[in-house]
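Heads up: the structure comes next, in structure tokens.
The complex appears here without one of its protein chains, the remainder shown in place.
The chains carry the letters A and B, assigned in the order they are written, with residues numbered from 1 in each.
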Amino acid sequence: MSRIGVFTCWCGENIARTVDVDEVTRRVAELPGVRCALNYKYMCSDPGQAMVREKIASEKLDGVVVASCSPHMHLKTFRKAAQAAGLNPYLVEMANIREQCSWVHHDREQATNKAVEIIGLAVAKVRNDAALEPIRVPVTRRAMVVGGGVAGIQAALDIADAGYEVVMVERQPSIGGKMAGLSETFPTLDCSQCILTPRMVEVGQHPRIKLYSYSEVEAVEGFVGNFNITIRQKARYVDIAKCTGCGECWTVCPQKKILSEFDYGMGMRTGIYIPFPQAVPARPVIDSSVCVKLKRNGCGLCEKRCKAGAINYKDEDRLVEEKVGAIVVATGYKLYSISKEQDKASLAGYGEYGYGKYKDVIDALQFERLVSASGPTGGVIKRPSDGATPKNVVFIACVGSRDNAKGLTYCSKICCMYTAKHTMLYKHKVHDGQAHVFYMDIRAGGKNYDEFVRRAIEQDGAKYYRGRVSKITEENGKLIVRGADTLAGVPVTVEADLVVLASAMRPADGVEELAQKLNIGYDEFGFLMESHPKLRPVETNTAGIYIAGACQAPKDIPEAVAQASAAASKVQVTLSADQLTREPEIATINEQTCAACFTCVHACPYHAIDRAEVRTPRGVFVKRTARVNPGLCMGCGTCVSVCPSKSADLQGFSDQQVYAMVESLA
Amino acid sequence: MNIGYYPGCALHGTSNEYEQSLRACLGALEVHLQEIKDWICCGATAAHSLNHKLSLALPARNLALAQKEGVQELFAPCPLCSMQLLRVQKEAANEQVRQELSAIVEAEVQSTGQVLNLIQLFQKVGVERLRAAVKAPLSSLSAACYYGCLLTRPPEVVHFDDFEQPTGMETIVTALGAKTVEWNYKTECCGAGLTMAGEDTVLELAHKILSNAAAHGANCVVVACPMCHVNLDMKQAAAERRFGTKLNMVIYYLSDLVGLALGLPAEQLGINRHFVTKA
Partner (left out) sequence: MDVLPSQVMRLLQLGRPERVLRSQAIWQCVSCQTCSTRCPKSADPAGVIDYVRERALAEDSISPAQQPIVIFQKAFLNNVRRNGRVNELELTARFKTGVFLRTRQTGWLFKDAGLAPQLRKRDRIHFTSERAQDRALVERIFARCSRAAV
């Protein structure tokens, strides 16, 4: 490298006010290898870029240094300019004499000296640059969506409508997620199933969506554009191709009192069952833990009754392989358990609310099922203990949320809104009933949200007490709820017939295992980690894997839908061509010197290094070696620093370049 | 079984029938109580209310004395004493605090060693052993087990049982053949040390506790604390007068019930020295 052009930018007054750009230009022109040096007011402008192109041609430059702002700003600009002039873009370096010099110093002489040194470093670096080529990775132009709730459904439909095939994996027998079980949604009080089920049907019938229901992701291999997924289709014991969904089987099933998961224990289902009438697919599944035929070879009534011959007691789990190029994770949420059993040592449950021992203390999702027209009580609000109509219902907010002592520290975001909604739905059904809400704050930040809460108070007469509930006890069939109103400064005791706990929103079960299979990050609560909380809310730190919905953080339906469409658009970018282009500044391993200790394999945070073999062209084994997967490597350099034989190096930031830069300061 | 014993002022004062009950019952179980020599008051409510340092120093002195005598397990029948001892142990885990306290009390304070309340002592003896030793099952009793405030709180200090829905006492009482009731004032305070100076509070709380026990079908209340006993037993007549009710609720110490079940006569256990004794 011996014909380097150095272009120093004034950046208007940003650099030139502090750094003597003429002096700099004079001095850098004398650095070894520098063919020409000039300065200009705005290098990034069209005339500035034209200068760079002109000099590349006229001076036959084989390296360019632009001394200006941070490479985050304009490295791409100048690389494009160089490329347009026929110079390999990776032979362009930037010397940051603005953020790292003129913006942080006052002394002109010292700043000028420093600018010269910084440029010296860049010149030393560019002399050792190699003419890299971008990496091209082939792309399987299909996507997978994990989770069939409203976020997964939205993402799948967006991607499929854009023309790509989508594989959807949902672990329940039907898609629909939590939204399918809700009664009405805020702030419009739309019937939840009415607005969701058309979408569910669309997914079920979409020519480009392949739905694996009652299935889970078993294994994930590969990298962006090239994922190999193994899906476990759990045994339904019903052949969904033959089954017509007629429903005869579940009418004859003798097991009629199994607690329904869909109703969160508020209702019952049968042993062979469909979770709810609008299920997609509308095909039943047999619960093998209760089925008499499967456990002791008795019964068998459903098979006898089935005219389509769809019952298959010999069914087994099946593993299926799918190839996709991008993945959207939309696994949704569950509620913090109000019973004593908890799945994390740091969670203690709420004994002062009874740990679930009072039948009439329920959580928010259970209340949704009581209110839902398609619920176990047909939408009539009856209290679980004796079926009576509750005349006084207490709603307690922030159960398990915002609790550093024995719960979760975060706010679950949706509870203030759905609690107001609950008071309204309750009042609409029980006209002489009284709703009481104990709250700490009201969080109603969306469109029409605050008005919605005020409606609950002003029009539907909900009583709001600003304070927590200290204890719930049961006396003579009534729940005595002792709380306070700190605004009035008085204790408040309500004799309630029913208590609904707005329990904290947590990520769904199994999300941490899934995240480890996918190699994506999650926080201490299990929420999946976005790449950047402000600017990259749907990407993860693993290329090709995106997240949407409540699995990322507590949120409501509009946000989940928006996030799902955002993730879908990112997927479409990934799938937009047959090949993905990646920056070539990644690690390489000298396979001749590699000792195959595989320390780098363990150290690599992106699992981007494989154990490979060196063979002769005839296939004779020569040696083992580590090999970087160019599709996954993010160029972090960890392998370079741990390699004991110095076989790993980073293209664009090689050891040789770094030593040259350091020596240039001597 | 040999166990260190820190009686506290109440048991050697007006609650000495509690000590009588303990000695009789534990004697029958061959648990030997080794009373700490020259123990001093733990400071009770007055110290933690008026002088934080003193509230740590006084119990610290007793911990140090126990350790000097080589006691590994220290039984403190009064929950205020036991809670303060445990609090000192927790604070003394900080080396600076430990050294400061040791200097004040002129003895080495360690944060090791076990402090046991009455329920824990019986758990150590073993519920199954108790069940096997029962000679006279207490089948006529329908007991409301009353924990009061300091057996289970503060939970990060005492680490005992479920602090909202404790069951340790019920397990022992049922093993003795009695029935226990589900009731709602298990861990609500009785007014503690305000017996003399804040009688109104005590009477109101005692009334609520005893009424709720009765409303849930209890014919007696079981306690493991001398202050609770005084407030519910000695003050029961005053509460009855104040609120115009007849409560007629015998208040047993847990050791009373164990002793009775073992076949010991009531007089030996000091039960005749309570205020409310059913004829």
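Assume a contact is a pair of C-beta atoms (placed from the backbone, for glycine too) under 8 Å apart; a residue touches a chain by one contact, two chains touch by 3 or more.
Since the model is a prediction, treat every value here as computed from it, not as a measurement.
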{"item": "Visible chains that the absent chain touches, using the contact criterion stated earlier", "value": "A, B"}
{"item": "Chain not shown: contacting residue from A:206, A:359 or A:402", "value": "A:402"}
{"item": "Listed residues B:24, B:44, B:63 or B:206, member touching the removed chain", "value": "B:44"}
{"item": "Per the touch definition above, residue among B:30, B:106 or B:128 touching the missing chain", "value": "B:106"}
{"item": "Interface residues of chain B (partner: the chain not displayed)", "value": "9, 12-17, 38-41, 43-54, 57-58, 61, 104-106, 149-150, 153-155, 163, 187-189, 191-194, 196-199, 201, 205, 234, 273-275"}
{"item": "Contact set of chain A toward the excluded chain (per top definition)", "value": "352, 398, 402-407, 467-468, 470, 484, 486, 489"}
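As a convention for this text, only the chains that are shown with their structure count from here on.
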{"item": "Residue ranges of chain A touching chain B (in the complex, touch as defined)", "value": "340, 350-352, 354-355, 357, 473-475, 480"}
{"item": "Residues of chain B touching chain A in the complex", "value": "162-165, 184, 212, 215"}
